[in-house]
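Shown here: the complex without one of its protein chains, the others still in place.
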Amino acid sequence: MGKVVTLGEIMLRLSTETGIRLSGAHHFQAHYGGGEANVGISLANFAHEVYFASKVPDNALGHAVKRHLNSYGVSTKHLLFGGDRLGTYYMEAGVGERAASIIYDRAYSSFAEMTTLEWDMETLLEEVDILHLSGITPALSKSWKALVMRCIQIAKNHEVKISFDINYRGKLWSQKEAGETIRQILPYVDFCSAGKMDALYLLGMKEYKGNEDELIDYYQQMQKAYPNIQLFYSTKRTVHSASAHTLVGTLWMNEQYYESCVHVMDPIVDRVGGGDAFSAGILHGILEEKEAQTIVEFATAASALKHTVHGDCSPFSVEEIESFMAAGSGKIDR
Amino acid sequence: MGKVVTLGEIMLRLSTETGIRLSGAHHFQAHYGGGEANVGISLANFAHEVYFASKVPDNALGHAVKRHLNSYGVSTKHLLFGGDRLGTYYMEAGVGERAASIIYDRAYSSFAEMTTLEWDMETLLEEVDILHLSGITPALSKSWKALVMRCIQIAKNHEVKISFDINYRGKLWSQKEAGETIRQILPYVDFCSAGKMDALYLLGMKEYKGNEDELIDYYQQMQKAYPNIQLFYSTKRTVHSASAHTLVGTLWMNEQYYESCVHVMDPIVDRVGGGDAFSAGILHGILEEKEAQTIVEFATAASALKHTVHGDCSPFSVEEIESFMAAGSGKIDR
Amino acid sequence: MGKVVTLGEIMLRLSTETGIRLSGAHHFQAHYGGGEANVGISLANFAHEVYFASKVPDNALGHAVKRHLNSYGVSTKHLLFGGDRLGTYYMEAGVGERAASIIYDRAYSSFAEMTTLEWDMETLLEEVDILHLSGITPALSKSWKALVMRCIQIAKNHEVKISFDINYRGKLWSQKEAGETIRQILPYVDFCSAGKMDALYLLGMKEYKGNEDELIDYYQQMQKAYPNIQLFYSTKRTVHSASAHTLVGTLWMNEQYYESCVHVMDPIVDRVGGGDAFSAGILHGILEEKEAQTIVEFATAASALKHTVHGDCSPFSVEEIESFMAAGSGKIDR
Amino acid sequence: MGKVVTLGEIMLRLSTETGIRLSGAHHFQAHYGGGEANVGISLANFAHEVYFASKVPDNALGHAVKRHLNSYGVSTKHLLFGGDRLGTYYMEAGVGERAASIIYDRAYSSFAEMTTLEWDMETLLEEVDILHLSGITPALSKSWKALVMRCIQIAKNHEVKISFDINYRGKLWSQKEAGETIRQILPYVDFCSAGKMDALYLLGMKEYKGNEDELIDYYQQMQKAYPNIQLFYSTKRTVHSASAHTLVGTLWMNEQYYESCVHVMDPIVDRVGGGDAFSAGILHGILEEKEAQTIVEFATAASALKHTVHGDCSPFSVEEIESFMAAGSGKIDR
Amino acid sequence: MGKVVTLGEIMLRLSTETGIRLSGAHHFQAHYGGGEANVGISLANFAHEVYFASKVPDNALGHAVKRHLNSYGVSTKHLLFGGDRLGTYYMEAGVGERAASIIYDRAYSSFAEMTTLEWDMETLLEEVDILHLSGITPALSKSWKALVMRCIQIAKNHEVKISFDINYRGKLWSQKEAGETIRQILPYVDFCSAGKMDALYLLGMKEYKGNEDELIDYYQQMQKAYPNIQLFYSTKRTVHSASAHTLVGTLWMNEQYYESCVHVMDPIVDRVGGGDAFSAGILHGILEEKEAQTIVEFATAASALKHTVHGDCSPFSVEEIESFMAAGSGKIDR
Partner (left out) sequence: MGKVVTLGEIMLRLSTETGIRLSGAHHFQAHYGGGEANVGISLANFAHEVYFASKVPDNALGHAVKRHLNSYGVSTKHLLFGGDRLGTYYMEAGVGERAASIIYDRAYSSFAEMTTLEWDMETLLEEVDILHLSGITPALSKSWKALVMRCIQIAKNHEVKISFDINYRGKLWSQKEAGETIRQILPYVDFCSAGKMDALYLLGMKEYKGNEDELIDYYQQMQKAYPNIQLFYSTKRTVHSASAHTLVGTLWMNEQYYESCVHVMDPIVDRVGGGDAFSAGILHGILEEKEAQTIVEFATAASALKHTVHGDCSPFSVEEIESFMAAGSGKIDR
């Protein structure tokens, strides 16, 4: 089992039930989540030793975050309490042709307002196998751009592997600004979640034409640009409607390209955190030193299962995911 | 922006949740709606000045109707309070192969029992662009047959355009009785919602054979019979199951036939009011003097969106519908 | 109308809502059901005189069972009160690719612990047309293996027809043990629910190759082995996902094979009790002396409808099922 | 055990949850009830043989009524199906100083519109010990005034005892009209639920001054006026707020006056049906030939318990009520 | 009927159900409210012409605010759309000995960030009878301190009466800061909600000893200090527990002191907005030129009723309040 630190923001999601609009909602479902927290919870469910580093206000919402993480066995030893508020966002559930709709209310959060690495970095990174970060954190503020770089450098000094999920959000920064920052980060990264869009717009690669499995080409280009990166991964998601997607996992590892089988997700219960469940599946495979094809199949199955439950995080164990992979779609055992 | 009056009955719908039968229900969802009220709400959401003329009892249910309409910005200046009861109906939600099932309990309602036009008709119709009525109102009573005709004549005197939705309901009157009444009304109508069934059974046209897009032919026949009508419109709905329909909007305007793209509605949250959302989309296009193809695409998109929310009325604004038309099915913007 | 006794265990099912896992559930839906009780309720809904014979604890849960059965008109004159507990099971609702997951907690129940036929068997079986049993009962204990045989013999002495649903559950006994017991029972059976799996593994028949409609062959073999059995029936279910199945009913009667039309069940609300609704449909056809094709169409429609409602039992009447068969999928009548 | 017929109207109650007003409700709780049905259910829970005679529409709501009654073991052999609608009423739950608020919508119901006694009266009253009626039924229509008298006369011919609950409702008829009708009925009554208000305003007795336990005096006067009546009973209810009442049961029997101990009901869950539970308790005591003090204590305890559960009817058994009487307020047994 | 403008912030309240803590909540009830908005809604329910002036973000939450106000007939002609966010706060429901607990998250809201009076003040104040403001608005920012003064001066120039609710909140500003600001405002105020605490700590009056009805003395002192103020009012609330309060309204008018009868509020459904309902009751009395005692009784009854419903605003009409005053606690009319 590995020792992993994930560092990032965690927010309160307030969402409506299917068929109810935000402007007509009389109550909201409450879920706590964030990419790095979600990855951490999945890895804890896979029996790794996981620490989530973040900062939340010292009030009932901050305590709810702690309870949420602890309930899945994630250590909150490095969860700081302080600052003014927990970032929130409102989500109107999508269904059929109508996509989900999101209102962000995350500015001025305890985490976004951090200006120094308030953790004891020595303790935080001691004997850690992987530090997982995402492109959302440097997008939060100028301070965080610098802090993320500083954090990565300290981790490198402790021989910690860097896992980085580009996770570009157009509502947080421009492609230009994102590109500049991410290009500074990638030379230190070991495992990278990146897709075609990231390659084209953030990393400035050129569009490849003429091949169906076009991801191979982008992965090759990225590998050339960043030979330090051991593997690239992302999912290919076909959106038929808000309620039905197909999902294929892709992995570039050891200079080869791998794809999972196709998962038909219909109906989707909650797609938030689907990508994080995939990332956690990949990192689990790395920590367990599995074969590439095994890794990508497991990660994609983990992601597909996530879409069948409410909430941001995936509550499934390794045994449950493997038994799901063996059973076939919708088969019940009585 | 236009000024519109819609006049008709509004009822309380008591419906079960998916998978629950009426005979086993321990609670009911409450929604207020009626074709003309629903059209009014949509048009108010599209920023027109809308008045809903009706009559409801002077009790908490009547007041709930007022609050419902006001919440969407529909004026209830012409909503009368009096009479004995609010019409109700019970709806067992359909799902998959099992269709929804309805029990009407609308007899003796405050509106149905009206015997005179209790409104100050001068004030009601002053500077109004469109008066929207439906075939449900004359079906309610002998009095209402006469009152509808009277109402249309006064409107005509005020140079108000008449919008009429045939909306035939077999549980209210026979095809024969409906046909007689509607044929008296149509010579005064400017905009008419009518489909193939209306043409055949109500208006006594003959079935056309040999063409896929058979609606053209019916529209042509109707146009010939009622040259006063500026446009005809209706939707072509393919019912795959109670949970999945496809929808195409059709429009006959300026002696030409227009069809919208196909909307795949799967799953359907609530189909009640889908036709009213379409009608409102058409009337909006007329008031805004849009092109025919734009009108029918907008109206069909409005109708498709309605199917994704609970309740009888469509809560979507022009901006939301146009952004939906631009985005494609189920695409989320983060 | 016929007089029917169904005898078996009834349990409390505690299930989660879609998208909620057992380990994260804060409340459970409560439903009471069991194969024989479900068949009984359907037959009572079809206006037959039905008695359910079982044993439940003399506490609020036992009384809830009584109220459940009485509410559908099933007589509980032969429902015994005593013993220690009501068997329960927990069900995590499946959705999309993720199947439902079940935890049984049924050991030591009032019914399973029975060691004698505590009913007055004379009264129980007097003028009864059909006694319906299933393979679950003899699987519960050594005592019940003997009691089931004894029960069947008394019934035969009273010229009661025996309906038997093999209903093999791998969590209760091995195929070997089940096979030995069931082969002792079948020589006394008149109507038998059995599928390909039962033929192969329980009854030791050999696999047939080369024909699409392979059930014919198994039914022929079973008929040869047990010429006393008047008819065999089962459904062919194709599981696309936990949310979407197709269903075809099959029937072997008068040495001929019959199949129903195909029912597409999408989405499925609750599949528990789908087989029992089918069995009840078949037994209704027998009691009413319908044609074979009519019987299998009715039974399959009854089963398809059951999948659209929550709970273990089918609440549909003969009129509702026939009207459903006439209407076509999802068509609403207004 | 006795054999009892209760005859009257049953309605659908649509009520809000505490703190929600009718005009702002998005869903309603559904309960079925009516005085005579409630009395019948209690008596069935007390193990008597009970038949409820009424008429409901042949639709899902009528079938729900049947399931409701059957679930408590009340026979619906004499429940007629037909007519147009089920009477309904809306109830805004009261709390604290704010009383509950009710909107009746019961006109034109299947029962109210009856003009003949559609039951086979011979079968209905055969070997019946008690026929229970209330003053609500003759208030429904002129027809019902005559039918009630006719019904009572037939019952008398069959030596059936008449139980009559005056149950005056000012929203249904005037005190004058009620008084005239009820004075015709009382000479045939054996057991009568009547309070001070009934004595004063309906029966024209004069107000008695100078005694705290003033009910004695009214009972004495009533006894003198109607010597045929074996016993009178009613509750003295002190309304502190909508959430807290105290309740004392009173009984006039064998020319003596009896009172129960005081029940403090705080908080009240649902007061609808509290009087019916009391009546059923009295009738049970009569059927079981209990002592007067025992009867009134039991009936008042039954009524007090009713106030602790949602719904119109009392679900408590004799054992539960007696164990409640023995335990003292709020004591739990672990 | 009067014409009233209320101006202030409106927020989204996210609250838990009774017995659920914020840190363990899986969903939140959503209510929109703010002192000035609540006063406005009550006055609209009392049939006055009411405008609410505020600023909310142009997103679904802002639109929900609009729908909320419109549903009660408050005009949102002067509701501005813009800025970044809607202020929110989280409320853990109190019960029994445990008080409610609140987390404010209102900084940086669209309203709080305003730096100019963005309304067309001429239109806003034209022919307005009363402008209602509270001490919360100047507490929001330095800008708002100035804007409130400016607003009051413009109103005075238009001969609009100023209603001011001191409404001191220790979490927003210190007593010293509040006192300085409020002492600048009071010379322009016509109707003032102020209690003993306001007199002592904000206005620097000295504590009076020796009289039970001590409020008289404070009102006298305040009247001397601010002879321009026509009336002072506040409630005396005795908190027995979070679930039970007693409430007495007080009013100083025409140099005399008035008190309402005592309202026992037990249980309390939702105390938020109780003070605003009282203020609205007072303003209604002024607009209608009622007697002092009538005013304070009506206002206190309005406030007591508010405590019986969920949400920030009082949905009661004049008729409902008067009928409540006439009926007595918890009496139901059937």
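Each chain carries a letter (A, B, C, D and E) given by its place in the written order, and its residues are counted from 1.
Please note the rule applied: contacts are C-beta pairs under 8 Å (C-beta built on N, C-alpha and C of every residue); 3 or more make two chains touch, one makes a residue touch a chain.
Keep in mind the model is a prediction, meaning the values are calculated, not measured.
Taking the complete complex into account, the chain left out of view touches A, C, D, E. Summary of contacts with the chain left out: across C:Leu14, C:Ala178 or C:Leu231, the touching residue is C:Leu14. Among the residues E:Ala100, E:Leu200 or E:Val264, only E:Ala100 touches the chain that is left out of the figure. Per the touch definition above, the residue from C:Glu92, C:Asp198 or C:Asp276 contacting the chain not shown is C:Glu92. For subunit E, the list of residues touching the undisplayed chain reads 18-21, 23-24, 94-102, 169-171, 239-245, 267. In the full complex, the hidden chain is touched by subunit A at residues 67-68, 70-73.
In the full complex, subunit D touches the omitted chain through residues 263-270, 304-305, 307-311, 315, 324, 327, 329-334.
The rule is simple: only the chains that are shown with their structure count from here on.
Subunit A and subunit B, compared by their mean Cα positions, are separated by 46 Å.
Counting partner chains per residue, subunit B shows two or more touched chains at residues 21, 23-24, 67, 101, 267.
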